[in-house]
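A protein chain is absent from this complex, but the other protein chains hold their places.
By written order: A, B and C. Residues from 1 in each chain.
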Amino acid sequence: MVGGGRGAFIGGVHRMAAALDSEIELVCGAFSSDPEKSRLSGEDLCVDPKRVYGSFKEMILKEKKLPENKRMDFVSIVTPNHMHYAPARMALENGFHVVCDKPLCFNMKEALHLQKLVEETGLLFALTHNYTGYPMVKQARAMVKNGDIGQIRKVVVEYPQGWLTTKVEDTGSKQAGWRTDPSKSGIAGAMGDIGTHAENLAEYISGLKIKELCADISTFVPGRLLDDDGNVLLRFDNGAKGILHASQISAGEENNLNIRIYGTKAGLQWFQMEPNSLIVKWLDKPMEILRTGVGKLYPEATAHTRIPGGHPEGYLEAFANIYRNVAICIRARLGGTEAPAVYHDFPTVSDGVRGMKFIEKVIASGKSKAKWVEV
Amino acid sequence: MVGGGRGAFIGGVHRMAAALDSEIELVCGAFSSDPEKSRLSGEDLCVDPKRVYGSFKEMILKEKKLPENKRMDFVSIVTPNHMHYAPARMALENGFHVVCDKPLCFNMKEALHLQKLVEETGLLFALTHNYTGYPMVKQARAMVKNGDIGQIRKVVVEYPQGWLTTKVEDTGSKQAGWRTDPSKSGIAGAMGDIGTHAENLAEYISGLKIKELCADISTFVPGRLLDDDGNVLLRFDNGAKGILHASQISAGEENNLNIRIYGTKAGLQWFQMEPNSLIVKWLDKPMEILRTGVGKLYPEATAHTRIPGGHPEGYLEAFANIYRNVAICIRARLGGTEAPAVYHDFPTVSDGVRGMKFIEKVIASGKSKAKWVEV
Amino acid sequence: MVGGGRGAFIGGVHRMAAALDSEIELVCGAFSSDPEKSRLSGEDLCVDPKRVYGSFKEMILKEKKLPENKRMDFVSIVTPNHMHYAPARMALENGFHVVCDKPLCFNMKEALHLQKLVEETGLLFALTHNYTGYPMVKQARAMVKNGDIGQIRKVVVEYPQGWLTTKVEDTGSKQAGWRTDPSKSGIAGAMGDIGTHAENLAEYISGLKIKELCADISTFVPGRLLDDDGNVLLRFDNGAKGILHASQISAGEENNLNIRIYGTKAGLQWFQMEPNSLIVKWLDKPMEILRTGVGKLYPEATAHTRIPGGHPEGYLEAFANIYRNVAICIRARLGGTEAPAVYHDFPTVSDGVRGMKFIEKVIASGKSKAKWVEV
Partner (left out) sequence: MVGGGRGAFIGGVHRMAAALDSEIELVCGAFSSDPEKSRLSGEDLCVDPKRVYGSFKEMILKEKKLPENKRMDFVSIVTPNHMHYAPARMALENGFHVVCDKPLCFNMKEALHLQKLVEETGLLFALTHNYTGYPMVKQARAMVKNGDIGQIRKVVVEYPQGWLTTKVEDTGSKQAGWRTDPSKSGIAGAMGDIGTHAENLAEYISGLKIKELCADISTFVPGRLLDDDGNVLLRFDNGAKGILHASQISAGEENNLNIRIYGTKAGLQWFQMEPNSLIVKWLDKPMEILRTGVGKLYPEATAHTRIPGGHPEGYLEAFANIYRNVAICIRARLGGTEAPAVYHDFPTVSDGVRGMKFIEKVIASGKSKAKWVEV
């Protein structure tokens, strides 16, 4: 693991997600750019002190020298955006599979280079757009793919949060600090942090690509350096229209990612905060609520469900589905085969490139007087 | 009443709304442009046959000749859009107050003329943007006005319906027929029929005015003559940003008008299909659900509530609030006074002009390559 | 109308319900046992002063003397429980149909006498168990009757309110006063006031009869004279089991009547505070939500719906369904025929007798050491 030391948020999430299914063991780490902090964090986590490293470079080089069956099987990168590229690149160049937090990296150039490296090496690269790990998101995608809702006409995807309604970055919050700092986060604030989740979710479920967009990007909190709100009109490659909005100043909102997709036969609705329900509004029969683990669902949903219906599965289980799938794919590779297709269902470097392009274009559109910007 | 004969929809709604509080009696009507149909409809409605007229012109002229205390007190216009202007104008010109269905009329020219007539005559003119009649909408408006949610930064207003997902206008549906016919509906379909409700609701609660908009207007159903979907970015006069979308091809949606308003202190959420709840998401304390008739609400809400909390009030009660307020205002005028301010709370010709301008600009923006169109 | 003068609650509800469909006109009344108050109330209501009476006796006698086409068509009784019997009896004995608020009367003896009178006279007698007037309640009943949910095994009906959590009757509340006064309310408080609604709803939807019950009846508020909470085990005539609980000390509850019925094929759930949804939990397919006015419902539901789906209908509309049906039945009789069966769907004196028996038995069980009391 690279990053995720004391005081970090997403590192702990990655560790719980990786541990849940007992498929993955945390064997080494460079938990902080500060070697002493890395050491202490390793201690907290009961990692063998010999494998707690002072930098990701040291980690990758030393692990590589270990015998194949003793070294780490993949690298997990959980640092802020500006520190994704270097460790990811080095891991790939040294033959390690990678799991990387989103967004992929700092800018398009880095993104395209990582994509190239993945293509060249054939290594696995998972990007933790974790919301696609929910069983009912997979059910929605399968329903669309199987034509259950007809041809898609409209997509509405929202990601309102309220935690940056005030200038939290001035209060010492580590999370708020780097996310609103252009030198760490990149050109986008909210649009990069959560807008990309919304974009990824919309394209994942719909199977469509955003072709053009028209954005109104705002910074509401005085003195903030990056956007904290964005409203975007979308046009998809099949002619469907859409709306995407993401915000971190929607006072009182927790983490209210949600999506509605309307086809010619039905509308689908999914809310991340009630993730075990998928609402299907049929044109010609009563509204249905499909539920995780209940009744006959598509295999894509069932394969990502752990417990019977009515026992709620949450964010960590969805996140863990990425890690479990990666673990299964790596194990298959170690055994000289490929895992079944259902386990190759996790976001990859391509989703990451797509996300970086979205960031680039949405920020450009925000500044543009032209109505439409091509993606 | 003008219009609302056999086979009409909104006429019946107006009659129930007017009857609910026993303040208003249906005394005469020109229920159809077909005199025989008007006669039969009058019979259905137990209106004195002598006061069932073959045309609105006849009605207005003959009623005017009746002694003051025998003639109708106001005219209710419930015809399709293209037949609002003429009876409204004639009623005003002959000294009758008017209640008119929305949108106000067919185009801006008519709208401005009606506004001028209202100003000149001093008569009451109510426009049935009935959704502002709900008690919790009034509570929301009062909360905004009293600064409870701080300064408004973002408004999201939605009006998805699904009933025009297929080409219903070809199946003989009277409702679908005129709404998709430019000669009756005007330049807009969904944006006029329901988009104006969304626009009106957003401005009513927020107290803000839309300053600029950027619209993507679509007709999804092949062969349809007017728009059936629109996605719009909004900019308000105080600097707030917003999204408005209205659709009649959102498969499976009933009549899902809803609004979210985010201020610096809290977010408000109201859903027309659960109209007795107002969700308040505070920045710094637990989310609250305010309920019609429960606890201490603003007088504006209480004055429009009929029964104790937990006994759901619906669409007709909200609609009836307009009629009741108009009746109280007229009665006060008949008595030579003005009703208290709380009863003057109904949409007027100015809201109608505003709505017509919205229609004009949103359709223009849909055709424009420029990003922003001023309203 | 008998009762419903200034300061009353349910009288106004009856008037709005009666007015909504323009089928019924308030022509006369004895609005209070105090003649002066009756007179003033009549003035408020714009009733012809000659037909505002000082007592129900005077009203019935004088109206009877009017020519048939000038006299009132039926009597509406909206007084507290102890004043139902006398006017109801006198109305029936003088040939007037009756609409009476619930519970039917003060005790079983009165109830049986009224039942006998109705049988003898053949007059219409409607009891305003208004919750059965909701379209989705009628849909639920029709689904049960048509075998859609299989054989019923379990019924859970709840009616929690919180408004009597403190000793409100000591604060001058007229509503709380008579409801907690044994000389006006009868032997039961909460169980009579709202327990009977729960009992009526359960038997109406299920089509079953309660055969035995076992009750734990409580008075929680010190000094209160009647029960304010009751928990009851039920056994139905088909072998189904059930639970009924009603409470007026469930702090924070508004008017949360709800019912769940489980059969061998599906479970039905309806909540009065969201009356336009009927949740159907199927054993072998996804949960459905049926909605007032949406899609294909049973004719019993459709016949009691006024407006299209998504336009919420509420408590007054449900209440009005009783009045409208009664009006249609009376008009048919006046024309020498009987109205179609779908309009004879309103609670009658038999439901009232059933409710009085429930009150008698549930209070007896509360005092009994034996487990089961036969109904």
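Heads up, the rule we're going with is that a contact is a pair of C-beta atoms (placed from the backbone, for glycine too) under 8 Å apart; a residue touches a chain by one contact, two chains touch by 3 or more.
Predicted model only: the values in this text are computed from it and were never measured.
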Considering the full assembly, with which of the depicted chains is the omitted chain in contact?
A, B, C
With respect to the chain omitted from the figure, which of C:40, C:86, C:142 or C:233 is a touching residue?
C:233
Sole touch to the unshown chain from C:61, C:283 or C:334: residue C:283
Which parts of chain A are in contact with the chain that was left out?
9, 12-13, 15-16, 19-22, 26, 45-46, 161, 253-256, 272-276, 291, 294, 306-317
Residues of chain B touching the missing chain are 280, 284-291, 294-295
Give me the chain C residues in contact with the hidden chain, please.
149-150, 153-154, 156, 158, 160, 162, 165-166, 214, 216, 218, 220, 229, 231, 233, 235, 241-243, 245, 247, 249-253, 260, 262-267, 280-283, 287, 368-371
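Methods note: only the chains that are shown with their structure count from here on.
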Farthest chain (mean CA position) relative to chain C:
A
Counting in whole Å, what is the centre-to-centre distance of chain A and chain C, each centre being its mean C-alpha position?
55
Averaged over CA atoms, how far is the centre of chain A from the centre of chain B? Could you give it in whole Å?
43
Residues of chain C that touch at least two other chains are 291, 294
